[in-house]
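A single protein chain has been omitted; all remaining protein chains appear in their positions.
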Amino acid sequence: MQDVTNFKPLIVAFCCNWCSYAGADLAGSNRLAYPADVKIIRVPCSCRVNPMFILRAFQRGADGVIICGCHPGDCHYTSGNYYARRRMSLLFSMLDYLGIERDRTRVEWVSAAEGAKFAATMNDFVEKVTALGPNKRLEDLRCKK
Amino acid sequence: MQRIGVFVCHCGTNIAGTVDVVAVAEALKNEPGVVHSAEYQYMCSQAGQDLIKAAIKEHNLSGIVVCSCSPRMHEATFRKTAAAAGLNPYMVEIANIREQCSWIHKDMASGTEKAIILGKAAIAKVNLNTPLTPGESPVTKRALVIGGGIAGIQTALDIADAGFPVDIVETKPTIGGKMAQLDKTFPTLDCAACILTPKMVDVAQNEKIRIFSYSEVVDVRGFVGNFDVTIKKRARYVKEDICTGCGLCTEKCPQKKVPNEFNLGMDNRRAIYIPFAQAVPKVATIDADYCTMLKTGKCGVCAKVCTAGAIDYEAKDEFIEEKYGAVVVATGFNPISMDKFDEFAYNQSKDVITSLEFERLTNAAGPTAGKLLRPSDGEHPHTIVFVQCVGSRCEACAEKGKEYCSKICCMYTAKHAMLTRDKYPDTDVYVFYIDVRTPGKAFDEFYRRAVEEYGVHYIKGMVGKVSPEGNKLKVQASDLIAGKQLHIDADLVVLAAAIEPDKSARGLATMLTASMDTNDFFTEAHPKLRPVESPTAGVFLSGTCQGPKDIPETVSQAGAAASKVIGLLCKDKLTGNPCVAQSDEMMCNGCSSCERVCPYGAITYSDKEFRMPDRTTKIRRVASVNPAVCQGCGACTVACPSGAMDLNGFKNNQIMAEVDAICKM
Partner (left out) sequence: MQEVMRDKLVAKAKELLTGGVVTRVLGWKRGEFCYDLTPGIFKSADELDKEFDFGDFAAPNLSKYLIDETRKEDGKVAVFMKPCDTYSFNQLLTEHRIDREKVYVIGVPCEGMIDNKKLSAAADGIKNVAVDYENVVVETLWDGNVTVPRESVLAERCLNCKSKKHVALDELVGYEDEITECNRFDEVARLEAMTPEERFEFWQGELSRCIRCNACRDVCPACTCEKCVFDNPSSGVESKAPSDSFEEKMFHIIRAFHVTGRCTDCGECSRVCPQNIPLHLLNRKFIKDINELWGEYQAGAEVGSRAPLVNYTFDDMEPSEAVERGDKNA
């Protein structure tokens, strides 16, 4: 078992190239710190995030998964985040239905100008996931050391 | 197996300050596929790039990972570097260890650990990269401009000036648009006709420009550089090439009771008509809804008087198919309907008019030959009340009106008020406003002249009610600054109606797969940086179809749209972005989910024959993506349940490999 008292969660963040990834870059440029537990995967749009990616991350030991995209109405591709919003509403509701802690998943809209929001969001998310402890319910046991 | 080179950048101390770059390069050396790993002070510098090029050649690398700053910063740089060394530029992946690592983490240990993980993820991805080649498509060197108002006219003239053929499609019998209906223009008070009609003549005389008047676009297929457009030329029952525009028919036609839309129904025209004297093309049009001959077969006066023999009662709608490289939308605006604004008694009294109607009333070619007379009794009005923001800047929840500011009303009302006082100093002119908005060159000076030199009474406050009583209009209003209620007996009330996009825009947007905002204004590809382009490649925006604007703004936007079109049309071939969706036909089941989410209409279906293991053939409906249209968002890849649709550069297995690399701690 992992040491819960000194628990460092593993967070996978899917960020859309045009807004949120740029927002993360801005957070970096402004030296706004957030925990190193967050690892970002760049996708062209939040609508590229397949539920399989999210489940895969959990299966391989992620403790939380967050999807960041452009604010509704600002999608670089005009409608991608609207589709993402619907898909994630259903998927996260289903995970909740299966008894998975709902604080392990999140969707957040972060614009390219919102470096501070990006950092604050990640800080908050890491804090919430840390409070939940290791992801036991959705972990693939084979992948543990 | 790939042969991957890893290049870790120090970025001076930007990265090396919090990340042990040597340790990162060392740790990544043993990752699958990696055959070379190096670190350097500044990878983006000429020396750094040379180092990468040399390594590609020396180690015969098939892919590279650069651990450096954000790919948004230098991905393009390193792709060029790779290409210069003979490597496909899409075999480059960037691990962002500056913005998303060294700059936000203070601690060397955790920074280094994270940088290694990010590097591993990029390596895992590049292991699955495949060389990508951008597709090429030819460009049809002809532009289509939809709408023949000042925006369309200016765009067409500018494109034609660069030597490219342009077609203008206009639904009305003449080009000219709303500007042709205006009297004077603010803030210089030039006469609209004097500056517009020469341009209309230029259009008519330009050999590169064809005008399809009384026509509409009914179908658009294809994509940037290659649009196939069907234009419906409505039957005007007059042969355009024969009619000389003499106008005799329009004087002899016995059907005199047709509301004249050019004068907003304030007078009548005949069933055969030329909208106004300077119309282009100057040919007559028969209004089939009113023509006795077309309705009953009995009349034929126009055919008898036409010495040119241009009348053709048997004419049918024609459909013209043409190819275009670019499409410019210039569908313009209309004032909103006043039907929902009962408080202003627009439908109860003829003397409550909109500002556009006021333009016609003061225009020398208008129903009153330019004399300002009340529509009800033809008397000269002595007290005129102008009401601003009728239907503009409404509450979001309001059932009527628009949330946005129509932008032009403050200035044209100042113009109306000033001109009225100038011509008729005996009139009292009141303007009720919420704010007076005058951002624009010489705009505020203009407004102040109206107030200070011409003595127009500007009152901050809204008109609550207009009640017709006898031959007066009782105007009940509030003066917010004086804090009192006002009652004015007006002779004429002029409403500054909000403007809205032309109704035809919605259908057009669907045909063009161009997006619109909630108000049906076309959306720009980027509100700041690409204001005249629609998100759909090859579709450009000109004038008020994109948002309210005045004439100078419209003309400058029209020119900007033209320059974008010219930039497109002067290319012989278009090079696409290779990171586009691709359909695996063996797996596609033809369900259409992808087609429905595609914002660009890039996906089409066709029936294809497949050989089956038992040597029979099976016909299946499968999707294919037009790489010239696809922008690479990936919405289709998730909509596709079978995973037949995948996105080059961000393939399912690539993203999954990144996930695995990150989670495999």
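Just so it is clear, A and B label the chains in written order, and each chain counts residues from 1 on its own.
FYI, contacts are C-beta pairs under 8 Å (C-beta built on N, C-alpha and C of every residue); 3 or more make two chains touch, one makes a residue touch a chain.
Keep in mind the model is a prediction, meaning the values are calculated, not measured.
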Given the contact definition stated above, which residue among A:V12, A:V107 or A:M122 touches the chain not shown here?
A:V107
Using the touch definition from the top, which of A:Y34, A:Y82 or A:F118 touches the missing chain?
A:Y82
Touching residues of chain B against the unshown chain: what are they?
518, 586-593, 596-597, 605, 618-621, 639, 641-644, 652-653, 656-657
Name every residue on chain A in touch with the hidden partner chain.
51-52, 55-56, 58-59, 72-73, 79, 82-83, 85-102, 105-107, 137-142
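Just so it is clear, only the chains that are shown with their structure count from here on.
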If you average the CA atoms of chain A and of chain B, how far apart do the two points sit, in angstrom?
34
Touching chain B in the complex: which residues of chain A?
10, 12, 17, 21-22, 24-29, 31-34, 36, 39-45, 47-53, 56-57, 60-62, 76-80, 83, 87, 119, 143
Taking the complex as given, what residues does chain B use to touch chain A?
70-73, 96, 98-101, 103-107, 110-111, 113-114, 117-118, 121, 515, 523, 535, 579, 597, 599, 631-635, 637-639, 647, 650, 652, 655-656, 658-660, 662-665
